[in-house]
Structure formats: C-alpha cells, structure tokens
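Note that this complex is displayed minus one protein chain, with the remaining chains in position.
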Amino acid sequence: MKTLLKNTVAASAIAMSASVALADGKVVVYHWFEYMPQELVDKFTAETGIDVVMDTYDSNESMLASLKAGGIGTYDVSVPGDYMVKILANEGLLGTIAEGELANKGNIEAQWLDVDFDPGRKHSIPYQWGSTAFAVNRDVYQGDINTTDILFNPPAELRGKVNMLDSQGEVLAMASLHLGIPQCSTDRAQLKALDAMLQEAKTYWASFNSDTAKEVLVAGDAAAGMIYNGFSAKAREEGANVEYAFPKQGYIAWMDNVVLLKDAPNRDNALKFMDFLLDPENVATLTNWTQYSAGVKGVASLLDDALRTLPEANPPADAGPATFIEVCSEETQAIYDKIWTNVKK
Amino acid sequence: MAQRKYDIKSYRGFGAMTILCLVVLYAPLVVVTIYSFNASNSITVWEGLSLRWYVDVFSGPESAKFKLAAWNSFVIAIIASTIATAIATLAATAIVRGGKFRLRTASIGLISLPLMVPEIVTAVATLIFFNYIGFDRGLLTIVLAHIAFCIPFAYLPIAARMQGIEDSYEQAAMDLYATKRQVFTRILLPLMAPGIISGYLLSFIVSLDDFIITNFVKGAGIETLPTAIFGAVKQGIKPNIMAISTMLLAVSIIMVTISYIVSKSDNTK
Partner (left out) sequence: MAAQAESGGATTDTYKEARTWLLMPAWLVLLVLSLAPVSMILIYSFLTKEFRGGVIWEFSLASYDQFFFDRGLFGDEAPQIEWTYITIFWRSIWQAGAATILSLIIGFPTAYFIATRSEKVRPIWVFLVTIPYWVNLLIRTVSMKFLLRDQGPLNDFLLSIGLIDSPIHIVNTNFAVQLGLFYSYLPFMVLPIYASVERYNFALSEAAADLYATKWVTLRRILLPAVKPGVIAGCILVFVPSLGSFLAPDLLGGAKNFMIGSLIEEQFKGNAGNWPFGAAASMILLTMVLIILIVFARRQAKAEKREG
C-alpha cells in the first residue's frame, strides 16, 4: 500500500514538475503570490539562464513561521515588509551582502539606503513601497478626512461603518499616531490610554477585514476603511467614490524588500536576482504592474503618467509624517498582545 | 398499496426544505457566474458584459500559473481522497465488523484526531515534523498531509452506513460457503456504495478547498488554487478567479448531466 502510494504520488509529481527544467541553475524565491509579473521572471531567465522557482506566502508572519519551522536553508531570497526585515535580522535568518557584491547597489535612492530596519542595506534591497492609512466614501461623509479621528473617533455619519485591517501591527501603530504617543511605548500611562481608547473606538467599527479591505469599500459594506494606498486607488478605479486620506497625525509607510536569506543554497544566483531588481528598466516594469512605488533611481521617467500623478501615491504638502511600523521589545509586545486580545475578545 | 407506500415515504415540507437547501448552495454560484463575465476589475461592481476574464484565463500573462494551480488542486484532491477513502473503508470494516477489541476505541480516537485539531496547529506541527525527519517539501508532502486530514471525513459517513447494514446478508452468503473476501467484495462493498460515495465526495471537497495546511506544507514552485487565491494579497482578488470557478462548475455540471443521461438510457435495471 505504502510503496504503491509513494509510486503513484512520485509519478504524478514528476509529471507535474516536468516544466521546471534543470537548466543552468536556479534561484528559489519565497514571494507573495502575484507580486512579480511573469514577463519580468521570464526576462530574468532569458538574460541569465537561471530558472526562478517560486514559492508563495500570504503574510509576513506566516513566512516567518514557515522559515522558523524549518524552511530556512531551502530558499535563496524572500520579500518581507520593513519591520519583518528587522525581525528576520534579529532572528539571524538573513545572509549578509558584502560591499561590492551587488553591482547595482548604487541605484538605490538615497532615502532608502540607510533605513532603520536595515542600516546600510547589508541584507536587503528595496522592492516596492507605499503607505497604509484609510479611505473614506465621499458620498457618505464630506467633511475633513485627513485626521485619524475618522478611524478612532468617527463623525456620526461614519459610526458603525468603519472597517479595520485585521492586523495588530497596523491597527496599534495607527492608534499610537492618533494618540500622539511613540510606537512600542513602554510608558504605562500611555499603554493604558491606548487600551482604553481602543476599547471605545471598537464600538464604532463594523468589521475587521484584510483579505477584502477593498471589496467592503467598493460594495458599500463600510463607508470608511483602513487600507493600503494601492488598494484605495483600485477601489476608486472600480467606481467607488472613495478618497484616500493623509492624516495630519501621520500615517504608516511600508516597504517590501528583497532579502538574502541565511544559508541560501544558490547564493550567487540570488545576488544576480537582486541586481536584476535594481535595474531601473526592470523596476519600472515591476512598478507599472504593481501600481505601487519604487525605491530605485531613474525609474520615475519610465513610469506610466497615471501612476506618476496618482493621488494615493502623492501626499499633499500638509500631510503628516509617514512612519514605518516599529519592532517592539518582547515586554512591550506582550502588552500589545493583551491590548489586541482585549479589542477582539 | 403503491399509493400508500408513496405516502409513507413523503413528508410535507421536506421537498421545500430541499429546494431551500439547493438555493442556499447555488445562489452564491449564480453571483460567481454572472461576475465572471464582468468587464470591470471588480468582483463586486458590475460594469458590463465581457469575456475578458476568460481570455485572461486562457492567454493572459499569468494564465500558466493559474492553470497549473487548478491542475495541482485537482490531482492532489483526487489522489488524496481516493487513498483516504480506501483507508477509511478498510478501517470502518475493522471497527464496525471486527467485534470488540482492545484498541477499538483508541482506533476511533486516532481516526478522528485530524478533525479535532485546528488546521493551523496541524499545519505548523506537520511542517516541523517533516523538517525533523528530513522530508523535502513538495507535492508529496501536500498529498500526505491531505490524506491524513481527509480520513475522518471519509470514515464517518462510511462507518455510519455500515452500522445500518444488518449482517444477515453476509451470514447467508457465508452459509453458502462464500469466503470472507468474497463476502466483503461482493456483498458488503456494494451495500456500502452510498456511504463510500459520500465519504469520497466529502474528502474530495475538503482537500480541494484546503488552504491553511497546504500553505505550510507545500514546497517551492507548487501552488494550488486556494493558495493562489488567498495569496493574492498584494494585487487583490480579480474576476479571473470567478472565470476559473465558473469553468470548474461547468465541467462538473456537464459530468453530472452525462451521468444522468447514461443512467436514463440504461433500462436494464
């Protein structure tokens, strides 16, 4: 029975993976699903003769869990968000890129070169970036939306019609901006205030939907919703009369990065892959497809006009600062977990 | 008499409930089918009739990925549910027709175990376990994991059915000097058919739709439809999924229609 089972499965496995030819070598990429256009993958293979083997994940945290459960050593590169780069580095899951190993490293825009989550870019290169704030249905509410009150102390028109992202990190970071307290605060009074504020705010919320954050706005289930800027733009294109807010208290910036993983089995190919993704022409192809923003010099002129002038990607002059989500210490994280459980208990 | 037998069998309201059941099951699929013809990028706003998503499924730049994902899902579901159903049928025979024995309760507990543990726990634990024994992740790991959690879904309808079959038929056959093997294959298995079909179909849909466990135990380069759909967080869900779903529905409904026609034309019974 068992050998029969093994043979059957093995036979179909061979049949199915026949398309993955054993060519010059490969690079194993752990990536988000549909976050890199196929034409770019094909171009890389055509230029270098290296096959791209892609595995996918659906959240930064599940990638971390999978790497920690034993995935490390089987992948060459992955594409974590900003705070996850730092976590991966703290966990010792990243490989180090020596100076001079990446020919195109000079292409990285200055502002993204010495980032807090990877000072000096020893492990990572920028992939795409954007912001997380919220969008408001202008048919429902016409007042000023550039304030975090929309989420945490909404005007009467929006009460009971707010959708939040189902993500502790983003909600608590936004809440900290709202209260004007630092992220990952260790001050007890501030943490208590955060807990109390969320207890009240949650009575105004209709739902926590991340997978369908765009759909609830388009369909009208929610009149205001926390959302990534790219999804807000898509909601608008799909006919919803929504406007993306840049709150004066500040908003969340995010950046996905290609990182070299520890014990990468095809390290050289991984570096070629990263170099490829620092070439302005390739990055432009990528950015025009994802509709987010690039962190590489020389891309702007190659972008579609619509993308260059996208309101969701161009904050007004009076917008608050964009801040990355910070990585809390273990003690603070334990309190954050409690606060989050209180919100959803 | 025939009239009365009809009366005995039918309960008022049961037909209506069945129709309600079918409406609940199929109404969302009507929406899926309609929106697969949507001209817009949206899965919730209607913009006009178009075949663009069907074109996209067949010849779009990403079409190969989705086709492979759909194919993988099907192959995995068929292999896993077939093996799980076979294992469950044998196990049910031992447990329902094997008399009382010491490991009986333990066996029932073991078979129901995959049902009682939340999927994410099984997912993480299985991944750690595969890594611990040095098993490379790939198609085989997915199939093995699916077989494990499909077993209880196949076992329960099969065992329930077997409990309803009195063993008089089997006894009679054995009195006529049939071997136990013959009794099993010629008497018990045919009587079990509705239970086995139910178990098979349930484990098939459980496997076909599994996301959480698959997401953890799949290896590089292997995608199933659920992982493709839930993984599309960076670009959002597009109506191409609806077009794929509609085609899957069409295929399955054509299959049912053919089997209906075949069964109708078969007048020997």
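The letters A and B name the chains in turn, as written, and every chain counts its residues from 1.
Just so it is clear, contacts are C-beta pairs under 8 Å (C-beta built on N, C-alpha and C of every residue); 3 or more make two chains touch, one makes a residue touch a chain.
If you're wondering where the values come from, they're calculated on a predicted model, not measured in any experiment.
**Q** The complex has one chain that is not drawn here; which of the drawn chains does it touch?
**A** Looking at the complete complex, the unshown chain comes into contact with A, B.
**Q** Looking at the full complex, which residue from A:Lys68, A:Arg159 or A:Lys248 touches the chain that isn't shown here?
**A** A:Lys68
**Q** Looking at the whole complex, which of A:Met54, A:Ile108, A:Leu158 or A:Ala206 touches the chain that is not displayed?
**A** Missing-chain contact among the listed residues: A:Ala206.
**Q** Which subunit B residues touch the hidden chain?
**A** Within subunit B, the residues that touch the unshown chain are 4-5, 8-11, 13-15, 17-18, 20-22, 24-29, 31-32, 35, 43-44, 86-88, 90-91, 93-101, 103-105, 107-126, 128-129, 144-145, 147-149, 151-153, 156-167, 170, 174, 180, 183-184, 191, 194-195, 197-199, 201-202, 204-205, 208-209, 211-212, 225-226, 229-230, 237, 241-242, 245, 248-249, 252-253, 255-256, 259-260, 263-264, 266, 269.
**Q** By the contact criterion defined above, which parts of subunit A meet the unshown chain? Give residue numbers in ascending order.
**A** So the residues of subunit A touching the missing chain come out as 1-2, 59, 61-62, 64-65, 68, 87, 90-91, 166-169, 188, 191-192, 195, 202, 205-209, 211-212, 215, 219-221, 330, 333-342, 344-345.
Here is the rule we go by: only the chains that are shown with their structure count from here on.
**Q** In their shared complex, at which residues does subunit A touch subunit B?
**A** So the residues of subunit A touching subunit B come out as 5-6, 8-10, 12-13, 16-17, 19-20, 28-30, 32-35, 37-39, 53-59, 62, 65-66, 69-71, 74-75, 210-212, 214-215, 218-219, 231, 234, 237-240, 290.
**Q** Quick one: which bits of subunit B touch subunit A in the complex? Just the residue numbers, please.
**A** So the residues of subunit B in touch with subunit A come to 40-45, 47, 61-62, 64-65, 68, 71-72, 75, 79, 83, 124, 127-128, 130-132, 136-140, 143-144, 147, 215-216, 218-223, 227-228, 230-237.
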